[in-house]
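The structure follows.
Note that this complex is displayed minus one protein chain, with the remaining chains in position.
In order of appearance the chains are A and B, and numbering begins at 1 in each one.
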Amino acid sequence: MARFVLRRLGSAVLVLFAVSILTFLIFEVIPNGNPALRLAGRTATPANIAAVERIYGFNKPVYVQYVRTMEQIFTGKIVSYATGVNVISQLKQALPVTASLVLGAAVLWLFFGIVLGLLAGLHAGSTIDTGISALNFLGISAPSFVIGYVLIYVFSFKLHVFPSSGYVGLADPLGWAYHLAMPWVSLAILYTGIYSQVLRASVVDTLNEDFVRTARAKGLSHRQVTLHHVLRTSLIPVVSLSGLDIAAVLGGSAIIIEVVFDLPGIGYYASQSIGALDVPPVLVITLFGAFAVVIFSTIADVVYGLLDPRIRVAGSR
Amino acid sequence: MRPNHRLAYMSSVAVSLTAVVAAYGTFGAGASGASPAGKQPNGAYAPGGTLQVSMGSPPESLDPQLGYSSESEEADWLVYTPLLTYAHKSGLAGDTVIPGLATALPTVSDGGLTYTATLRKGLKYSNGVAVKASDFPYTIERDLKVGWSGDSWYTTTIVGAAAYQAGKAKTISGISADDATGQITIHLISPYGAFQNILAFPSAGLVPSGTPMTALSANPPPGVGAYMITKVVPNVSFTLQKNPLFAGFHIPGIPVGYVNAVQVTIQTNADTEAQDVLNNTSDEFDWGDVLPPAYVAQVESQAKDRYTPETLAATDFFWLNDRRAPFNNILAREAANLAISRVALQRLASGQITPACYYLPPSIPGAASGPCPIGAPSGNGSFSAASLGSPADIALATKLVTKAGLAGTPVTVWTEARQPFQAFVTYLNSQLNAIGFKSSIKVLSNGIYDPTIGSAKVNPQAGWSEWSQDFPNPGDFYFVFDARSILPENNGNLDLVDDPHIQSTIIRLDKVPSSDLPSVDPQWSALEKYVAGKDYQINFGYEVSPFFLSDRVDFKTAVFQPVFGDDWSTFELKS
Partner (left out) sequence: MTLRDTGTGHVPVNESAVGVLDVPAEPYAAGAATYRLALRRLRHNHRAIVFGSLFVLVVVLCLLAPVYARYIAHTGPNVQHITEVLDINGKSVDVVSLTGVPVGPTWHSRFFLGADADGRDLAVRLLYGGRTSLAIGVMATAITIVLATVLGLVAGYYGKWTDGVISRVFDIVWAYPALLLAIALGVSLATGGISIGPVQINSGSILIPTLVIGIVYVPYVARPIRGEVLALREREFVESARALGFSNFRIMASEILPNLTSTLIVFVPLQLAHSIILEAALSFLGAGVQPPAASWGTLLASGAPLFNVAPYLTLAPATMLVITCLGINVFGDGLREALDPRATVRTGY
């Protein structure tokens, strides 16, 4: 197990290195993307532009700029080209917002995904199954931002029940939940659909497994079989999935929901920075996102191994 | 409109048309109440309290030597008083430069090459440190070291500033300061009439010598002003507290402020921002933000006693590359000008521009008026005065394109992705296609737009741009027609106009001191008509900003300052 985790972390370093280079290059190749031109301002003379290049080091070769930028990231001194604000402090500021969004939505989607998936799986082929499956399809076919706009229109603009935007810190738990309710729902609907489908398939599979049949044969009650064996086994893919999804959303994939609801989280920060071609924040956010994906997938694999009675992590993937 | 101010390179100067009319109309009738100093006591309102401001986008930076957006300057000009500053008044009166930390306006000698000013005595920064004359050169040096995006204003005017910036000198040789007498002397490279305005930039607002030469966006340095910045949470909020020392300096014309604190919250959702001010849970809808179309009617009816649309000194225009086909042909430029309906563009801007055809906005000295000479060169008398309200004359424009043999010429029009600019250029694109060109559109993200269109390698044909004034002077606006602005990178003259008549006029009039501008008013107006007749570019609107406050603020005495917008130091809250 320890070796497995170490190996995964080793490859994580490699992945992060590649991700950082890729990000740097994506912005490097943009024509007229020299940030000095923008920073120097519209009335700048060539001398003014040269001065800005000196201040920020844009006159250095690409690899020097890359090394210097990475150094600044790891020493926590990286600042945005556009605003001069420290990127790490901005990320720390945005993280609770995105974390609140993800965790609340994850609670919703896990709860409803599991309940609906279990119901559908246990009653496969019935009307309940069909009904839930219809909901699932609707959930995975409606983009979350569309759901978000519909919610805003109905509950904010027409009914004035929920605020259309903004984030309130956890210091005010009620305000926090009140402001996040609609974003949570928008984000959770998609994942509820996916999880419910995955769980249903998994439940149906598990019910056909030998050990469940054996358990039944041993005379365990339907309820016991369902809870202990079927749910435990069927939850494995859900655990595996949720680790990754949480990581992905944490790493900026909630960008659209954050934009729609004006939540100053990581995704929002990313979209602003990409639009302004502000490389330092984009670099930090993508590294953070990739890091989250790698870490969470490792955790998911470990938990996966612990949960599954049939499999032990073999140290390879 | 005006999201452009959110990331604008220029600060904005605004003028209230209503205020202009009022100023002329009540001339001689005494103080109209715009100045807090002359204000009658009013029982309903009293000093104190906290003003809640909603701002749509965060200031570029609150560091005075870095921030140049309207949001930055709106706060910084109350915190960092320069040697000179602007009157805290609405309308044209607000365009007047008054002494700030200097005892009086500088004396000018050597035929306009030397400016001498004296620092007031007994001044202290908000942290209690005494202000020295040598803090002024330090501040300008800091501007150049931190990389203020307006630094060309200093490097092209002050002797030795460029050498300092290039690292060739330890100090700026053209500025000398005597801490004992408080005397500050500045030597200019050549006479420049608007130099007083340059000394009034918030970026010239004094900071203590020894302030780090790096961006202090999250922790701005102390300054001398009615307020001090006490808490900054970048991109979320910042707080201005009353500076307790400031009232002791008794600087005439600079209010000490009514409210104890200004709490600015970044509210990126304009709907929420409008709703909050309507419901009086926030006190100000920031002037840099767009009133959402969904709320315009509601605000106009429910809040008509606390809302006015203010026409700014900022012009939106389409530039046309004068050196590339088809717009090197005056007939093509004229056709493009005729194909554009100003009222259509006004609707694309949700009504937030005032239709225009002249370049200089009405508040700028030298602004022209009367019929617009669009189409004059075609020699077709039937349409000599295109009215601003008229629809596009597609038929005539098409005829001109055909006559010039330019039908089918490919054109690429450029815009940045933000609205309404993208809508403006989408319209330009479809109109150019309608009159026979083969036009296509290129949309760039806001971070790259200006560097791209300003590149000689790209050599773009046409697109959107704007000029928001840095200071109320026609010379500032004519930067875009100045042949000296033509550069291989960050080209400022997108029309690529190099017209000897324009050039000689600019060079002659730029020397005229700001105070003497009225005397050359007719000469600027004549230049305006000349430029319009050449159809060098398509000017189509002056930007409009909302001045919209909660009912907690005394709207009658609150100042919409033409250079810096909402003037928080004049806002008084209900007791």
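Convention: a contact is a pair of C-beta atoms (placed from the backbone, for glycine too) under 8 Å apart; a residue touches a chain by one contact, two chains touch by 3 or more.
Please read these numbers as outputs of a predicted model, since none were measured by experiment.
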Touch with the missing chain holds, among A:L6, A:L138 or A:L306, for A:L138
By the document's definition of touch, the residue of A:A36, A:I55, A:L116 or A:A300 touching the omitted chain is A:A300
Across the whole complex, the chain not displayed is touched by chain A residues 11-12, 14-16, 18-19, 22-23, 26-27, 29-31, 33, 124-125, 137-138, 140-146, 149-150, 152-153, 157, 190-191, 194, 197-198, 201-202, 204-205, 207-208, 236-237, 240-241, 244-245, 248-249, 251-253, 255-256, 259-260, 270-271, 274-275, 277, 282, 285-286, 289-290, 293-294, 297, 300-301, 304, 317
Residues of chain B touching the missing chain are 271, 292-294, 296-297, 341, 343-344, 346-351, 391, 417, 419, 422-423, 426-427, 429-430, 433, 440-445, 448, 452
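We adopt the following convention: only the chains that are shown with their structure count from here on.
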Chain A to chain B, mean C-alpha position gap in Å, rounds to 41
Chain B partner, complex, touching residues on chain A are 30-34, 37-52, 54-56, 79, 82-86, 89-90, 93, 157, 163-166, 262, 264, 269, 274-278
Chain B contacts chain A in the complex at 7, 9-10, 58, 60-61, 63, 66, 68, 144-147, 149-153, 155-156, 162, 165-167, 215, 217-218, 233-236, 266-269, 271-272, 294, 417, 445-448, 450-452, 454-455, 458, 470, 479, 485, 487-490, 492
